[in-house]
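All protein chains of the complex are present and in place, except for one that has been dropped.
Naming follows writing order (A, B, C, D and E), and every chain is counted from residue 1.
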Amino acid sequence: MPFIKIETTREGVTREQKQQLIKGVTDLMTEVLNKDPHLTHVVIQEVDLDDWGYAGEQSSVLREKGFTADKK
Amino acid sequence: MPFIKIETTREGVTREQKQQLIKGVTDLMTEVLNKDPHLTHVVIQEVDLDDWGYAGEQSSVLREKGFTADKK
Amino acid sequence: MPFIKIETTREGVTREQKQQLIKGVTDLMTEVLNKDPHLTHVVIQEVDLDDWGYAGEQSSVLREKGFTADKK
Amino acid sequence: MPFIKIETTREGVTREQKQQLIKGVTDLMTEVLNKDPHLTHVVIQEVDLDDWGYAGEQSSVLREKGFTADKK
Amino acid sequence: MPFIKIETTREGVTREQKQQLIKGVTDLMTEVLNKDPHLTHVVIQEVDLDDWGYAGEQSSVLREKGFTADKK
Partner (left out) sequence: MPFIKIETTREGVTREQKQQLIKGVTDLMTEVLNKDPHLTHVVIQEVDLDDWGYAGEQSSVLREKGFTADKK
């Protein structure tokens, strides 16, 4: 029953990282809500930097200015 | 007024199949809710197999193991 | 694998109509793409008329002017 | 930058469970992708059982038949 | 053709403000992309503070700590 959409900027997410995200979110739904993994779907949607706006600017422009989404 | 999003894995959906999905969903909205087709929008979103997780695994991995989304 | 979201205005959709929409969309995914119903999820999201805008106006205002979403 | 939507059936999710889901998903984005929590938004969307279809049926009907979304 | 979803916390958005958001977004699509307003749909989705997580916390908890979403 749970459907989880993860939207994030397209900045080199690897196949292994996607596996970790899928497993991590599915396990979380089981641990917290006891959901059956066989009823749990996760979709990862990567968004081009030109298409993600933050604080009124394109992320591609923000990246050119040195602003990243990394943990400070 | 209705907006319908169909998200499915990117596994060779043809142009004709997309036409059938669009027509089928639009007709359904008219038959069941009497909605005007000229107010009905349908979006099909294909998702790469690496990006769709089911039961904690990537669909690409599941496909390698022989698990498909086909009707059993 | 398919996940289908049906967004429509909150205008008295009955429980039976929701059953017809769910069955109709699920059958369509099987007929056109041979998808397993046990991997097919459908979510219906009703939206208040104040919250759905069309042609720059709220649907609630449009309804007051006699404009409906019914098939003409 | 990440935006995560968790859609699940409205079946008594408590405030504490929502806090666990929000914290768990946010931590996961940091651990796997090093995302800044101050750029990470999570939205939980509970869906009425009449509005979530699985295998062509309403979840409310499935629950009446004893079928739950709990881990088997 | 454009479909715009505005998701925001449920914090007293008035009917008039919703009209302004719908008109403003529709006008923007026409000014920038020359889209026909009669093909433009806007949906506003208000999310309870318990259901919107930011920086790993529920917005309801953040509000209790005095953190708001208002322009600083």
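Operating definition for what follows: a residue touches a chain if its C-beta (ideal position, glycine included) is under 8 Å from a C-beta of that chain, and two chains touch if they have at least 3 such contacts.
The structure presented is a predicted model; accordingly, all values stated were derived computationally and were not measured.
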item	value
Residue ranges of chain B at the interface with the undisplayed chain	15, 18-19, 21-23, 25-27, 37-38, 40-46
Contact footprint on chain E, counting only the chain that is left out	1-9, 13, 17, 20-21, 24-25, 28-39, 52, 54, 59, 69-72
Interface with the unshown chain - residue positions in chain D	1, 3, 41, 43
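Quick note on the criterion: only the chains that are shown with their structure count from here on.
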item	value
Which of B-C and C-E has more C-beta contact pairs	B-C
Chain B and chain C: spacing of chain centres that average the CA atoms, whole Å	15
In chain C, residues with contacts to at least two other chains	1, 3, 7, 21, 25, 37-38, 41, 43, 52, 54
Category of the chain touch graph - line, ring, star, complete, other	other
